[in-house]
Each structure stands twice: as C-alpha cells, then as structure tokens.
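Remarks on the structure that follows.
Moving on to chain A:
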Amino acid sequence: MTPLFIAQIGLTLFVFVMLLSSAAGMVYVERKVAALLQQRIGPYLVGPKGLLQPLADVIKLMFKEELRPRAADALLFALAPIISATCAFAAFAVVPFGGDTTLLGLIPEGLRLQVADVNVAILVVFAIASMSVYGIVLAGWSSNSKYSLLGGLRSSAQMISYELSYGLALASVLLVGNSLSLTDIVNRQAGTWLGFIPHWFIVVQPIGFLIYMTAGIAETNRAPFDFPEAEQELVAGYHTEYSSMSFAMFFLAEYVNMVTVSAVATDLFLGGWQGPFLSESIGWIWFLLKVAAILFFYVWMRWTLPRYRYDQLMRFGWKILLPLAVINLLVTAAGVLYFGS
Partner candidate 1 sequence: MPTPSLGDYLALSAVLFAIGTAGVFVRRNLITILLSIEIMLNAVNLTFVAFGRALGSADGQIIVFFVMTVAAAEAAVGLAIVIGLFRHLESLNPDSFTTLKW
Partner candidate 2 sequence: MTPFYLFAAIAVGASLLVIAQRNPVYSVLLLIASFGALSGLYVLLDAPFVAVIQIIVYAGAIMVLFLFVVMLLNAPHEETHYDERVHPLMRPGPMRLGAVLALGLVVELIWALEKGAESGRFAGGAVSSVSAIGRLLFTEYAFAFEVTSILIIVAMVGAVVLARREGTR
C-alpha cells in the first residue's frame, strides 16, 4: 500500500467521477450554447444562470418509470445500455491528461495522470470504440420495434463505416509520431519552431486532424451525422423504447464518447498538456482548455449544420472521406520518408 498505489486508485476514481460530471456539464453547455447560437437565453431558472439544470435533468430521469416492451428480449434490453456506457468509460482509461505530477510532494515519484499506461494506447482506444457498436445494435434489436431496429442497424452501419477513416487518420499520426503510446506522442509535441509556432501535430497534419474530427463526430453519432437518432425521422431511433436510467445511460455514453474523442484529438494533434507559461506538472489546465475548445466546436457543429440524410452520410463516408484519408496517409508516409523526421 505505497502512497503511489493509493494515489493510483484515487486517480481512477477521480477520472470516473470527472467523466460523469463532464457528461452532466455537457448537458448544460449544449443547451446554453445552443440557446446563444439561436439568440435566446436557454436554461436560466434552476440555480444561478441555470447552472443547476443538469441536476434537475438527472433527478427527473431518475424518477421516471422504467419501461420495457413486453415483446422485448429482457436480457439484451438491459444489457445494451450497459455495454454502451462501459465502453465509453473504458476508452478513456488509456488517455493521459497530464504530465508527471507529485501531487504537491505527497508522493515520492511522479504519477502520470493516466489510468493505465499501455504502450499500444491508440489501438486500445480504437478497439474499444469498435466495441461500442454493440450497445447500439443490441438496443435496436432487443427493443423489437421497427423504428428501433432500423435506427440501430443504420447507426451501427454508420459507425463501422467511419471507423475506417478514423483508423486511417490515427495511422497518419502514428507515422508522424513514431509511437503507439499516447504519452510518447504528447511528449514529442514539446517545443516550438521559430519560437512561437508550437510543435503540435496539427501543423504537420492539418487534413489528418479534419478527417479525425469528422470521423469522430460520425462515430459518436452527433450532428451532422446523427440521422439514426434524429427526432424528426425515426422517433429517436435505437433508444426509442428506453426510458429513465437506461435512456440516461445512452446519453451518458454519448457525452463521454464525445469527451474521449476530444481528449484523444487533443493528445494527438493539439499537444496534450503542453503549453506556454505552465510547467508540465500543472499542464492539465492546458489540457482542459483544449478539450473544452473541441467540445464547444462539437456543440457548435450540431446547431449550425443541417443533418446529412442517411444515404448522403454513407456516400460521404465511403466515397469522400475514406479516399481522402488514404491519400493523407500516403502523403504523410512520403513526407516522413523524405524528411526523415
């Protein structure tokens, strides 16, 4: 029971609680930003400036009745939201969000702010993201209703199509970063060129960043790629028949997935916790700022762009994004070979 071990356990619990509260916070941020974009006020009744609105939402969801259609497969119906939420949380386990810190001298050696230091971290994130398809497809199937099944199948087909571009964008960053470990990649992004352009990979891989963000938005089923759960078309798609806490778990999974995609994008492209003026051990402040910027970008996208129709969405994923990702990979490989960096 060394102090490091206790700190590690504490860190795991802290990350879990942080993800939960980030999901709650995202509920508020989404509604407030949407309101500001649409020139209205948004939630303002509950708490100062409506800041307690997520609390009200959670309490409301907890008190709703938990329904299950009689023809639904009980085991799968209960299992689907569990799979979604578990994969969402598990994917964040390998994402580092800060440099070595000694917690103000309480522990002898540095504790990296990462739940599990795996040296194939990028692949693990990708693997767990590909497992989260099951939550959706099982939700659609087990509800035993037309809208749910259609929504579930469409949503999972969309997710596995955009996984390809996601993986190829990751592969391009891999070539530049020369390592599969997220910590190594962030450490490589230290320093600056010409004194003020930071050594971030977004400078070297701008198209890769765009491809990654697009594929990430499609993977998390967010607008403009959220046709399968569009309210107007499919009566909420795969989670039509869910209510109360199961529904909340799907929502939680969606927001935590968003946070994970943003966190991985920050680590890969935006330099993670590196930044001017702050030493590495409190670099997590920079990390938070960058992740917050990407999350704002997410919400902004949702309320600005119109929704893609399903066939347009699939066409975009296969015929436009995938060739672009392949070309990006080829160009990156040529560049790495030529410049030898």
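Structure notes:
FYI, a residue touches a chain if its C-beta (ideal position, glycine included) is under 8 Å from a C-beta of that chain, and two chains touch if they have at least 3 such contacts; residues count from 1.
Inclusion criterion for the candidates: all candidates are chains of the complex that A comes from, given by their letters.
What you see is a predicted model, and the numbers here were worked out from it, not measured in a lab.
Candidates 1 or 2 all come from the same complex, and the one touching chain A there is 2. Residues of chain A that touch candidate 2 in their complex: 73, 76, 118-120, 123-124, 126-128, 130-131, 133-134, 137-138, 141, 149, 153, 156-157, 160, 180.
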